[in-house]
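A single protein chain has been removed from this complex, and every other one stays in its place.
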Amino acid sequence: MITRLKSCLGLLLLMLLWEIAPRVGLVRMDILPPLSRIFIAWLGLASSGELWTHGVISLFRAFSGAAIAIVVGTVLGVAMAASAPVRIFFRPLMEALYPIPKSALIPITALWLGLGNASQITLIALGCILPVAVGAYNGARGCERVLIWSGRALGAGKMRTLVDIVVPSALPELLSGIRTALALCLVLLVSSELIVSKNGLGYLIGFLGGSGIYDAMFAAVLTIAIFGLIVDRLFLRYIRWVLSWQ
Amino acid sequence: MAVIGRTEDGVRSSPVASALVWLAGIAREYGSLVLVLICWELVARLSLVPPYLMPPFNEVLVRIWAEIGDGTLWVNLLDTLRRTLVGFGIAVVAGVAIGLLLARSSTAEWLVGPLVSIGFPLPKIVFLPIFILWFGVYDTSKVIMIVCDAIFPVITATVAGAQGVERQIIWSARNLGAGERDLLWTIILPAAAPQILSGIEVSLPIALIVAVITEMMLGGTGIGAAMMESWRFAESTGVFAGLLELSIIGFLLIRSMNALRRRLLRWHAEAQADLV
Partner (left out) sequence: MVAPMEHAGPGRVETGSEDAQIVVSGVSHVYRPKHGRQVLALDDINLTVRRNEFVALLGPSGCGKSTLLYLTGGFLPVEQGTICVLGETVRKPGPDRGIVFQHFALFPWKTVRANVMYGLERKGVPRREAEVRAAEILVQVGLKGFEDSYPSQLSGGMRQRAAIARTLVLDPATLLMDEPFGALDAQTRNLMQIELLALWRRSPKAVVFVTHDVHEAVYLAERVVVMSARPGRIKAIVETGIDRSDPEFVKSRAFVEKVDEIWHLIHEEDGKAAP
């Protein structure tokens, strides 16, 4: 209990400072609104419904893009590990695409698909496939031959072995690849919504900032930040639970 | 490249056939890449897709050549690189310092440690509008944003590395007369170097990604800004030229990072093995 409290102390001090500093005039109120004002602004955003309409749009984009990336990435990675032709075809492409800073794709998908959902979902999917595929490939490649052989000896077919033995043993690396992808997904979502979009939470932040409604802007920023934190923590829990056999 | 491991399926054959094997190796390494580029060129040439969506590959190259000629490439390239490297450099120095402090001081650990563990998974890019509000739209905001994103992998890697130093290594150093300062500089830092370098390797691509985002958002100079400029005028060659330029920068940065790692960790047996 005491250690828990202790571990929150740094955060609490920071929050207290955030509340007090603008109130006593250490920083300008409009540039850093005190936390309580931000909270009130958040309530305003929530009750007017703006937060939800934009939030749902953003969530839909993030979820669809990440889902596509995870499915395609996993299949691609495992297929590369399992089959030489697939590997020979995709490996050079992956190595060529890997160093691209993923944010460089923002104007590309905007060029292709305009400012709507399709553009953002494609961006997230394209950007996040690689970490997932690399994780799946490295994990599946590391699967011990003895395991595969004993699976085959127990009468499992080729497909069965792949699903029952190769994929589970690739899980640790695959999951950590997915974790990277999720973080990247939020970054791409928010930045593309800030730069090229007409709705979504990122757009809302840009709009509020542009209109000078800073306490609401801070509220929207903190909402996304906390959402990202929660997603990561939940996924970490999920990883620990799935890998509890380790 | 180190990120995607290789399978050992190279076969040695007679010296007569070695040239063929070499050619086959090249085809194997880069065949699909060339194939995709040819497909790209064909699809664009045959107007299967409108050129404003996908310009032919050779036009992209021509465009880059033109940018080299009129000097715009250098201006943008240097600006992007400068921001990336300045932000990255600050993140590395500050990250290692904070990491060492966290690992060595329990007060710092309980005061700052939780903030670091919360800050790492935050999508920090959402703070960019706030930084714009505070620091304006010029380099300060951009560099601070890059530092914010690139610093966390360095901090966590440094903490893990410094805390993971074997107790007996530290004891040996003390036994041989090392004081606190010696311990930090001559023992803990080099012992944690492999992990610190891994953290740095994660943070360098992040720095580039964020640099591009800030340029796209704030405009001005830089390849990211130039890409957005082209996008606004639906100039697809400009957009794709930017993509290619950034890929090359990314590739060179990752390569030089690998070389640096190999140079610094000559002593490290495992580091040698996994870098082949």
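So that you can tell them apart, the chains are marked A and B in the order they are listed, and the count of residues begins at 1 in each.
Rule of thumb we're sticking to: a residue touches a chain if its C-beta (ideal position, glycine included) is under 8 Å from a C-beta of that chain, and two chains touch if they have at least 3 such contacts.
On a predicted model such as this, the values are computed, not experimentally measured, just so you know.
**Student:** If you put the missing chain back into the full complex, which of the shown chains would it touch?
**Tutor:** When the full complex is considered, the omitted chain touches B.
**Student:** In the complete assembly, which of B:66, B:169 or B:234 touches the absent chain?
**Tutor:** Answer from the full complex: B:169 touches the omitted chain.
**Student:** Of the listed residues B:187, B:206, B:225 or B:246, which contacts the missing chain in the full complex?
**Tutor:** Among B:187, B:206, B:225 or B:246, only B:187 touches the chain that is not shown.
**Student:** If I consider the whole complex, including the chain that's not displayed, which of B:160, B:178 or B:257 touches that chain?
**Tutor:** Per the contact definition at the top, the residue touching the missing chain is B:178.
**Student:** List the residues of chain B that touch the chain left out of this view.
**Tutor:** Counting only chain B, the missing chain is touched by 166, 168-169, 171-179, 182, 186-187, 190-191, 193, 266-269.
One rule holds for everything that comes next: only the chains that are shown with their structure count from here on.
**Student:** Flag every residue of chain A that touches chain B in the complex, lowest number first.
**Tutor:** Touching chain B: residues 6-11, 13-14, 31, 84, 87-108, 110-112, 134, 137-138, 141, 183, 186-187, 190-191, 194-196, 202, 205-206, 209, 214, 217-218, 221, 224-225, 228-229, 232-233 of chain A.
**Student:** If we count contacts the way the header does, which residues on chain B are in touch with chain A in the complex?
**Tutor:** By the definition above, chain B touches chain A via 1, 3-5, 7, 9, 28-33, 36, 52-53, 110-115, 118, 121-130, 132-134, 205, 208-213, 216-217, 224, 227-228, 230-231, 234, 236, 239-240, 242-243, 246-247, 249-251, 253-254.
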